[in-house]
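Of the protein chains in this complex, one is absent; all others appear in place.
As written, the chains take the letters A, B and C, and residue 1 is the first residue of each chain.
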Amino acid sequence: MTDGYGGFADNDDAGDFDAPPSTIMLPGGGIDLATRLGSTLLPNPVTTASGCAGYGKELAKFFEPAAIGAVVTKTIMPYPRSGRATPRMAETPSGMLNSIGLQGPGIDAFVERDLPWLAARGGRTIVSIAGGHVDDFVALTERLKGAPGVVGIEANISCPNVANRGQVFACNPATSYDVIRAVRDAADPLVPVLAKLSPDVTSIVDIARACVEAGADGLSMINTLLGMVIDTDTMKPVLAGVTGGLSGPAVRPVAVRCVHQVHAAMLDGQMARVPIVGMGGIRTGLDALEFILAGAAAVSVGTVIFNDPSAPVRILDELRAALIARGFGSLEAAIGYAHR
Amino acid sequence: MTDGYGGFADNDDAGDFDAPPSTIMLPGGGIDLATRLGSTLLPNPVTTASGCAGYGKELAKFFEPAAIGAVVTKTIMPYPRSGRATPRMAETPSGMLNSIGLQGPGIDAFVERDLPWLAARGGRTIVSIAGGHVDDFVALTERLKGAPGVVGIEANISCPNVANRGQVFACNPATSYDVIRAVRDAADPLVPVLAKLSPDVTSIVDIARACVEAGADGLSMINTLLGMVIDTDTMKPVLAGVTGGLSGPAVRPVAVRCVHQVHAAMLDGQMARVPIVGMGGIRTGLDALEFILAGAAAVSVGTVIFNDPSAPVRILDELRAALIARGFGSLEAAIGYAHR
Amino acid sequence: MALPLQVQAEIVGREPAGAYHRMVLRAPGIAARVEPGHFVAVAIGGADSAMLLRRAFSIHRADPAAETIDVVFAEAGRGTRELARLRVGDSVNVVAPLGTPFPLPAEPVSAVMVAGGYGSAPMFALAEKIVADGGSVAFVLGAATAERLYGVDQALAITEDVVVTTDDGSEGVRGFVTGPLPEVLTAVQAGVVYACGPMGMLRAVTEVATEHDARVFTAVEESMACGVGVCMTCVLPVVGDDGVSRFVRSCVDGPCFDGTKVRWDDAGTIPADIEGAAAMGAH
Partner (left out) sequence: MALPLQVQAEIVGREPAGAYHRMVLRAPGIAARVEPGHFVAVAIGGADSAMLLRRAFSIHRADPAAETIDVVFAEAGRGTRELARLRVGDSVNVVAPLGTPFPLPAEPVSAVMVAGGYGSAPMFALAEKIVADGGSVAFVLGAATAERLYGVDQALAITEDVVVTTDDGSEGVRGFVTGPLPEVLTAVQAGVVYACGPMGMLRAVTEVATEHDARVFTAVEESMACGVGVCMTCVLPVVGDDGVSRFVRSCVDGPCFDGTKVRWDDAGTIPADIEGAAAMGAH
């Protein structure tokens, strides 16, 4: 566009600005918010949920990526993917449906272009990956070895398993095990592997246990619930993909229950204890605290970013204040406190 | 209380009043809203959801029970049950959690006291039943033979199966089959048996198919989703029962998806076609229409009654108007219309 | 019992009242049905509100001529915060009158009204009725702090027998209502006590009243989902006339209960002898 028409913006220029005015600067002390995910120590427990923060760049207009615990990227697949047709979303009471279909540039462009940007900005990155075959997960994991700023891999197993008539991996303990085992084996030993679980199962504890047995260093829960909206004017499904994933505060009670159930199973000795990254409708610091009390060692903020693009840092501040007000000396002391 | 202190009200005196002033009288013609559940023909498709309308008496202060398709009663068990300790509820974004624990008077008091009241008032009753053993379901069903005004039995199989470590019947196709088969065999052949399904399963189609194979004349879906809220002040679960059932508009997209999935499986020939009673967060006539377009032949209004005690008749009126506005000649023509 | 109406009510008055808000609602048809102890269930927001459950408030005053009812409410959480934002001219959807009101004495009696905080809201209309019927009243009004007292002036307009307590001593006697209560009961030779306030207070007042051979009626505040008797969320263990304890609904069988029938210590548990407790063992 150099034909006499100016004004075509470079939309990816957040890096050209100093810390944006809306960035909330974190006060130093107060309370130790550090949290451990396997071998990774995050300075604080607030992350972005996969698919709700792109690769970190756009939100840098609203806050410093390094200010939060980590950026969990949009799920990356082996090759560029167009994603589904539009409409891709529908608003629902206290939530939304999405059916993006994992649009993305593919792992190569991601590693070459997006990861370095975030690393240069001081951000910690947890890379979400998915594929249709176990081999895809392995290839993605290997491509991430030595990549800058990667502090974790989140295996999004809530995606369809091509070998199994498209049933999602996370619906079955055995297929969940296979993916996580393969990713854990392929990954840099110093990089924790998180399994991202679907709530759309009869027993999430069974899936969680299979993932932990397969070597997962942590569990991210929950992914969206399968839902649908029908347009009463067109009298057809709103989403081009017919069904979509339900997220937002509407699903928070389901998410808190999942985290609580799995943490309880760990306390019961039904499976090894690994950190849980809790998510599903977190809107405030008190919502984040709810997940932590239920057993989460870290939290992800997803849909609410669309309502409030600076939500992750706001929630971090609110969480810090809430922990201090309740007399906790550290984040760690609050993890699973509702089980006492 | 006849010791000089008056004013202790008989709270069950709705029967002493003529049609209350807030009752909306149904206009005669316009459109044929009749709908069939097995051998029962309901004059219209709007019912109350189990547990959200008691046994019909209290809501008679707000509308005439006979004005709606049917009253689905609070689930009845063989014996009086205290229910759980309080707190039994928590409000959540666009929904609520409940943990009532099936408090009720038991089948005998119900058949002797509550059913006749509703029958005398001209109401059609679908009796929801539950037990911890298949035998309980059978005993309840037999007790209902010949009881007045009973136009259907809804087997609430989302209750714990004592024989199977308390796993709910509806989580498993085989246990679902066993209950429905036994109830169908024991019931008056002219009374349809509906299976009430839980959404908390990996494949609701599998459960639905098992129920239909067992002889279910219809499927009610969905029951609540298992959820939980933690009080960030006490830092313990809000509900005395720890977890509870999530309902209300928050879950509507999940409910519509379940109805759509199961109706699609019927159209696909994966199971016999039986009517579906759709529910989950219905607040308006357009919400009811959404379920009907997805494949429901009738709908139940639950949590929204707490917001608006006359919701069932309001929704019926809105639904009628919506069907007419879209040019449908009958309710039947709209059932499953989103699958075209 | 009065048949409740569901109406869209216009806010015709709003004023701060100490730590509380007083709100006057024009609610056609309702006021004439109200008796002291009835409550109103107020919807929060409109058809797209994320808060589905109505909030319950004691009806403070009902004026059939003006077709208005009043409530006095504390900003306690999300819902009351929304209500506090409303202005004169806005409207809210209400269902009222709900619940079992306070039983009125059949003959003139000496009554003591005991209330904590906004719990006094239903007491003034009740006291006026008792006085009009030839009885006499005294008040013991307590709160955490002076600004959380409500209606001391209204009490004084009815009787000079008004004792005030605050936890912090910022007004009246320092301490709880149960401090001066025995003395008041004796002084006025009370035949009946009416109480409204937190659970612990109601239990203590019931004890003191019983010791003084006075009848005692308490208005409870249980979390309510429906307010109309269909959901079973609002139950309390109460002893029936047949001696059997049951979980009864405080929205229809209460909120006004004979204090001696409520098993205060067992609230929030499943007492072993409550009807249907045995069936809970199974699952």
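We take it that a residue touches a chain if its C-beta (ideal position, glycine included) is under 8 Å from a C-beta of that chain, and two chains touch if they have at least 3 such contacts.
In this text the structure is predicted, and so the values were computed from the model without any measurement.
Colleague: In the whole complex, what residues of chain A lie against the chain that is missing from view?
Modeller: These residues touch the chain not displayed: 1, 4-11, 13-14, 17, 20-22, 51-54, 58-59, 61-62, 74, 77-89, 91, 93-96, 98, 100-101, 103-104, 106, 132, 159-160, 162, 166, 240, 248-249, 283-284, 303-310.
Colleague: Tell me which stretches of chain C touch the chain missing from the display.
Modeller: Residues 48-51, 78, 82 of chain C touch the chain that is not shown.
In this text, only the chains that are shown with their structure count from here on.
Colleague: Starting from the Cα centroid of chain C, hunt down the chain whose centroid lies farthest away.
Modeller: A
Colleague: Which chain, with its centre taken as the mean C-alpha position, is closest to the global C-alpha centre?
Modeller: Closest chain centre to the overall C-alpha centroid: B.
Colleague: What pair of chains has the most C-beta pairs in contact?
Modeller: Of all chain pairs, the one joined by the most C-beta contacts is B-C.
Colleague: Please tell me the distance, in whole Å, between the geometric centres of chain A and chain B computed from their C-alpha atoms.
Modeller: The mean C-alpha positions of chain A and chain B differ by 36 Å.
Colleague: Please tell me the distance, in whole Å, between the geometric centres of chain B and chain C computed from their C-alpha atoms.
Modeller: Each chain's C-alpha centroid was found; their separation is 33 Å.
Colleague: Name the residues of chain A that each touch 2 or more other chains.
Modeller: Counting only residues that touch two or more other chains, chain A contributes 93-94, 249.
Colleague: At least two other chains touched by the same residue of chain C: list those residues.
Modeller: Within chain C, the residues that touch at least two other chains are 50.
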